[in-house]
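Apart from one protein chain that is not included, each protein chain of the complex appears where it belongs.
The first chain written gets the first letter, and so on, giving A and B; residue counts start at 1 in each chain.
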Amino acid sequence: MDPVITTDALTMHFRRCDALMGVDLSIQPGTVFALLGENGAGKTTLIRILTGFQEPTSGSCTVCGIDPLRDPQAVRRQIGYVSDAPALYDWMTVAQIGGFTASFYDQTFLPQYEAAIRRYDVRPEQKIRHLSKGQRAKVALSLALAHDPAVLILDEPTSGLDPKVRRSFLESMIDRAATGRTVFLSSHQISEVERVADTIAILHRGRIRLHGQLSELRESIHEVIIDTDDPLRAIAPPPEPAEVLTEETSGRSRQWFVRGLDPEMIQAWRSSPGVTDVRTRVASLEEIFVACTGELQAV
Amino acid sequence: MSSDTIIETTRTVPDRSSSTAWFWWKESKQLAPLIMLLIIVAGLILIMNVISTAIVNPGGFWLPDEVVLLVFPGLFATGAGPLMVGQERSLRTMEWLALLPISAKRLLSTKLSVAFAGLALMWCVVAVGIALFGLGNPHDANWTIGQRPSHSDNPISYPIWMVHSIYVLLSGFYVSWRIRHTFYALILLIPLAFAPMIAVGLIAAYNDRPMMSGTYDVLIGVFTLLGIAVMAPLSYRAAMRALGPERAPAAVPLLELPRRSSADASVDETAPRFGTRVAALVWQSIESRRGMLVLLVAMLLVSLLAFIRLCSIDSRLRGIDQFLPFVTLLAPLAVCWLGTAVFKQDGAIEQIRFLADRGITPQTVYYARHAIPVAILATGLLLYAGWALTTVGGWDRDRTPVPSLITVAAVVFLFYSVSQWVSQLVRTLLLAVILGPIISVIVTVWLLTAYTQLALPTAALVIVSLLPLLATRVVMRRYMDATDRPLAFVVAAGVVAAMVIVPIVFAIAFVRGVPGMTAEQRNTLLAEAHSARRQTASPVQLMFLDWRSNAERTLVPDSQKDLIEKIRNSLNANSQDPRQWINGLETLRQGSFPLQGDFYALDRFQSAFVLHRMRWRQDNDAESFERFAPWLDTASVLLKGLRRSRQVAQQEIADRLEVTLIETLRTPEMRPHRDAPAVRSAVASIGTPASRAAARRRAVLASWVQRQDPQSRSSRDHVAALETMPRGLVAWLDEPLYESFVLAALDGIQASKNRSDDGSWRRRLHSLASPKGVFESSQYSDRFRQLPAAATMGENYFAGPGQLWGRAWEYVDVAEFLQAGDDTTSPAPGITSESAPSEPTATPGSQASEPEASNADPSGSADTLSLRDSIAANNQITPTEPIR
């Protein structure tokens, strides 16, 4: 199947920093794609380029087969976009903004919007100014989803919201995925990402550090703790094709995050001189994230 | 709208027209605050006009209604662009709007259409207003459309105004699309909006000739059309650029600096260190709006320099200098915007809430936010003061007046105070920036008018000016918590009420402080006054026939005549026979007409009379008396006529004439002639204190009543004290002051009739007639009144009526004096020197009179003696030979 979003060597230089330095992505339709990264890693810039609000310095991308630079309107017709702190018209009521938006789409928009609003328990006659943050986010989500977009792009939509709202968003994302639509999620909530993502990518300093199926990644990265008799004892790193993501020492213990671990390597370490114990554990996504975005990089 | 109706409407009409309808609905609702602003401004101006013309009477400050109406399209055109585009961009709702399936062209065209529709609506309102209220001035037309003259004396015609407003609207859109920050966009809009005027001004400056208004008009129209042609594509391009994807910055670094991602920022930079909390806040308030502060300081400096240059020009403004007054106007605008910047800058609300979250007290935040603008203003005032000290301003026609530091400081303070108050009340930056200056101007004009014309005390002015600052301080805590809305408006209503009511209250108190008559007094006196007035027959005017023969009227200019010759000619100028010289004597003698003349006429008669009297006294024989007798007779006739008059001024003239007459009769030389018919008639004409009191009373009351008749000339008479009253209250104070005068005069008349000691009426008359003088050295003082009446008669009447009332001359019995034999040769006191009125006539004044009597020069006359001797007593000058 044709990927629904592709980027090709996407680069963005700003005057004071480089937001993106050659990003290659390819997102399959019907999946939930999660983009993880620190604040300022370039996630929002990437989304702005994908939605046609920013022109990249170099490189290209397509969304649903359309180039956002050439035809941003067509791209935006295909997607639904919810950002954090969405800017809606404060003075309108919930019903009014629904009606306003609905007039630009077809007939099915309004009933779906109404249903969503009812489901989220938001009163239609309230002005948006008087809604809480969570309710605003729900209204923005309803507006974005009511026209059944092929791709739903979420840019940290639940930052600062209570768990109930986050749960609503999670359910919406899952529902979209279950009906075969694509979800592009940029988030910090690692626990949510672990539940809901099919594919993840970790963006660190403008580059993609990790990209793959979540299940594969989780299975392939292990935390290895080696206890030695002497803190200065040297231990040989695992051979290819294993990859050490980070390394940390504390007293007589050494902690490695290794990708592509083989049982033989564990045996090899166990039999190394001066090694008292070797323990391994599958790394959690949070630990993977920290490992990929830490300073002590092996690469 | 309920959700059900939405479903109904959209299900049945699911096409483009409904989206257009929704879009128009949204844009119109976004314009609503602007319309509200316009209505408020127009309402404020109208209210100010009404209050000002009602209270400050006459004059006062008011704007022509035309300006009020023109406010609507002008402000609308200015604000539409920033409100519809700039605000959406700064709130980021434009981005959300761009996510909907609306093409950029459609978005732009809808916004423009709504704006133009609004503008057309404004113009219709103006047209209706002008037609309905008949505004404008069709007579002073400056231009014609076709054959029909214009409707006003505006230098720019209405059609051109319309075109200009379209241009301003387009420019507003352009700057809003180009510049993201609303404030800077507005700043750019100002020169753009005035560009056609500036261009035409430059052309006029180049020609160095004043332009005819028709040409001016046409040229402005041409340049405006040019402007529209330029702005339309520019704003379209700017809109397309703003709505499309942001361009990537093209800068390529020269050096290969290590690549940093935005995540690396901020930790390496050293944070600034502050000693105190207030310092940190002040630093924040500078850094967060540095650009704006720089801009405003630049405006202030430029304006100051323009003003300095303007004051150095002492001729008509030529060439490029014609723009200087307009550049000077930037300063008050900058002051207002400094006030606006206190509470309304980008991120100001967030900054304040940020501080609130950290538990910083509202007081600290308040002072920190005011610190920088106040500092800037104080520096500006210091610079102004420094320069003003070195300049001499003037009020010549061509010179610009240099206002004093206090005036400038007061105006600056008021502007700042009101602007910062407005900026706390109004939610959006755009409205605060527009509304701030307007309200500041209105409030300042009102308060300064009250101060100068409505007797507002300085302390009250200062307190009222501080009220807006106090209001913002009071609301500060709530404002920091974003719950200020109801309280802020309540407080605002209070401040407005105070500003309006306090001056009015003080004005009322001031008016009440002037005591007039009580209602009963007025009623009783009015009855008498009306009857007094009713008895008046039409007066006869005192007129002189100029009998000088043609020979005397020479053509030689005065400077070439010999001085003595001149004096001799003038002395001989007046006729020997008063009956030939004065017109209407016979009428006066037969009938009982009142006489009317002014002081110049009296002066002329009196000098002639005294001259002839001197001649008689010199010769002192029967023949000279025969020549003098007609003068006596005439004087008595005139006196009687004057006494019949119902005007206070005439009674004063009568007093003076009577003093002269008494002085003439009370000399020993007159005794031999006491049976002469002239003398007898003269004695008869001299009245008693009672008769004089009656005549004066009639005159005072009749004058009072006649003043109230708007058609009579004397309705413009007023008490001199009125001129020192605040100009705005003059209309209210006129009547009470005159009533006080009437009461005081009546008291004085009564006192002089009864010869009583009560001098309070004198003080009152003094305060009414010459309020700027000191009582003890005035004509009403005891010391003055002790001088001989004749000596003080020359003092100007303008110092007030009643100077001669109740003085010793009134109580003299001339007939008795004349009948008295030769044993009392010395003239009884009362003429030559005054004694205290309470004492009987025959006493201590005689002490002063005796040396004069013993020194009496038989060839001199008593009057000159008294005058000369009193002067001599002061100056040690020996009397000289009388002039023949």
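Assume a contact is a pair of C-beta atoms (placed from the backbone, for glycine too) under 8 Å apart; a residue touches a chain by one contact, two chains touch by 3 or more.
In this section, contacts and distances are computed from a predicted model.
Novice: Out of "FecR family protein", "GntR family transcriptional regulator", "Xanthine dehydrogenase family protein subunit M" or "Iron complex transport system permease protein", what name does the UniProt record list for the absent chain?
Specialist: "GntR family transcriptional regulator"
Novice: Counting the whole assembly, list the visible chains that the omitted chain makes contact with.
Specialist: Visible chains that the missing one touches: A.
Novice: Using the touch definition from the top, which of A:5, A:61, A:75 or A:196 touches the missing chain?
Specialist: Selected residue, touching the omitted chain: A:196.
Novice: Quick one: say which of A:60, A:73 or A:284 touches the chain that got left out.
Specialist: A:284
Novice: Considering the whole complex, which of A:71, A:171 or A:262 touches the chain not shown?
Specialist: Here the residue in touch with the unshown chain is A:171.
Novice: Please identify which residue in A:4, A:17 or A:32 touches the non-displayed chain.
Specialist: A:32
Novice: Where does chain A touch the missing chain, residue by residue?
Specialist: 31-32, 167, 170-171, 174-175, 177-179, 191, 194-198, 215, 218-219, 281-282, 284-286
Heads up, the rule we're going with is that only the chains that are shown with their structure count from here on.
Novice: Distance-wise, how many Å sit between the C-alpha centres of chain A and chain B, to the nearest whole number?
Specialist: 72
Novice: So in the complex, the part of chain B that touches chain A is made up of which residues?
Specialist: 1-3, 6-7, 9-11, 14, 18-19, 21-23, 25-26, 29, 91-93, 95-96, 98-104, 244-249, 251, 259-265
Novice: Going by the contact rule at the top, pick out the chain A residues touching chain B in the complex.
Specialist: Chain A residues touching chain B: 12-19, 21, 38-42, 51-57, 68-69, 72-73, 76-77, 81, 86-89, 91-92, 95-96, 98-107, 110-111, 114, 124-125, 205-206.
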